[in-house]
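Here the complex is missing one protein chain, while the rest keep their positions.
This part shows chain A:
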Amino acid sequence: MAELGDICKRCKKKVTTVTSRKDTFCENCFIRFIRGKQRKQMQDDKFKVKFKVKPDHTKLRVLLDFENNEESYVLLDSVISMLMEQSNQGPKAVLGFELIVSVINDSPDFQFDLAKLKNFYGIEELQKLGVSFIEIDCNSFVTDNKFEQLSLDIKKFQTLKIKDDIEDTNIKSYSELLHQAKDKTTREDFSIIVHEDITIKTAVDNKCSIILKSDSMTRMAVTILSDTIRGRGAEIPRHCDNKYIGTFEMMHPLSDILNSEIKTYIKILGIDKLSPSLSVENVNSNLSTKSKTVNDMISEYFQTLEIEYPETVSTVVKIGGKLSNNDENIANLHRCEICKFPIYHDPKQWLEQITVLDHVPPQNEEEKANYQRYLESINNDKEIESSNQTVDDTSVNLCYGCMVTLGVSEVNNLQWPQRPTREEILSEYILDDDE
């Protein structure tokens, strides 16, 4: 195996300083190697530079879902370099696509400096390359949507819609929406659902037909395990393929790049100066197990495996890619009221089959007396409950993942935005011939 300090076997000029995948690289060749991986995922003709375009040619519009993390900065840098290469191919070269970068401010420690980012690449250069930025305030998601009140009875595995359109909702901000759950993983779950909704809506509003997700191979592996652990195994194929939602395409250009490679890329190009969040080392390792989310734990798990079992990440992503949720009857399936994904099997039925809720009746006078005291104590509660319930309460469908997530966080009452499904959002996205 080549050692660091040898002459790079790719360019045969510079000295190798980077080790990755049991190979050594000089810095330039490493950057080229990573960008090559991204280019491979975006090698379709639709992204390529054009030299002869018809007058009525509509340029492909691509939305980059920028999450202010390391992967997002690497993806943005790599795609910008791709556009630069295209623009350098002569005066007749027409760029293959327009890039719209959507920055969703959905994290409490979100520190994003757009001006700094634009200056890094040059404002004029970005304009020339057709790169534009949209900053989205998550609170608008809360203020723009009507809310419904859901009531979860975890003992009966049942969810009721108490109110359809709450006018006097006490949820005024994105943070308040998430903090209905006391559990960190549940909040993370909510934020993933909201983020995806906003991204798709932004893509629709900006007439983009492709969304670039910044998930690296490591993050995809984390998501696959995380979905499995949260009872969302049926959703795994959604994260592994370049998925179509209607005519929309979700792509993962960094799906062949490891997290350690992302870090090296950032360090080499000095991108870490652009945001304080990039220079912060992993603070999660200092947290106690109970303060971590499921995703935090899995990320740490992969980090520990990286030394002895480095191939695990790619193995997980490969097997995830082999899974399918192709249900021919998908159009007729019920959708989850919260995440809006299809419900493949009725979770209520499954849970009832595996959990017995019968009891052993009172056997003696003391037990009968105890039971009597219990009945008296709940009498008042029942009266309050029945006065709160209205005849209009309707049972709604929740998928297993959402039902368990709410149960874990002991969320009995949830105020949740009334949103259309992804397909319903897209149904509005019909391009006329003139467009």
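Here is the rule we go by: contacts are C-beta pairs under 8 Å (C-beta built on N, C-alpha and C of every residue); 3 or more make two chains touch, one makes a residue touch a chain; residues count from 1.
Just so it is clear, contacts and distances are computed from a predicted model.
Chain not shown in the complex: UniProt lists it as "Cytoplasmic tRNA 2-thiolation protein 1", one of "Cytoplasmic tRNA 2-thiolation protein 1", "Cullin family profile domain-containing protein", "Eukaryotic translation initiation factor 3 subunit L" or "Anamorsin homolog".
Contact with the omitted chain, checked across A:173, A:325, A:397 or A:421, is made by A:325.
Within the complete assembly, A:315 is the residue of A:58, A:89 or A:315 that touches the hidden chain. For the chain missing from the display, the contacting residue among A:84, A:229 or A:333 is A:229, taking the whole complex into account. Chain A residues in contact with the hidden partner, per the touch definition given at the top, are 183, 185, 224-225, 227-234, 236, 289-290, 292-294, 297-298, 301, 304-305, 308-309, 312, 315-316, 318-320, 322-326, 344-345, 347, 350, 353-363, 366-368, 370-371, 373-375, 377, 400-401, 404, 407-408.
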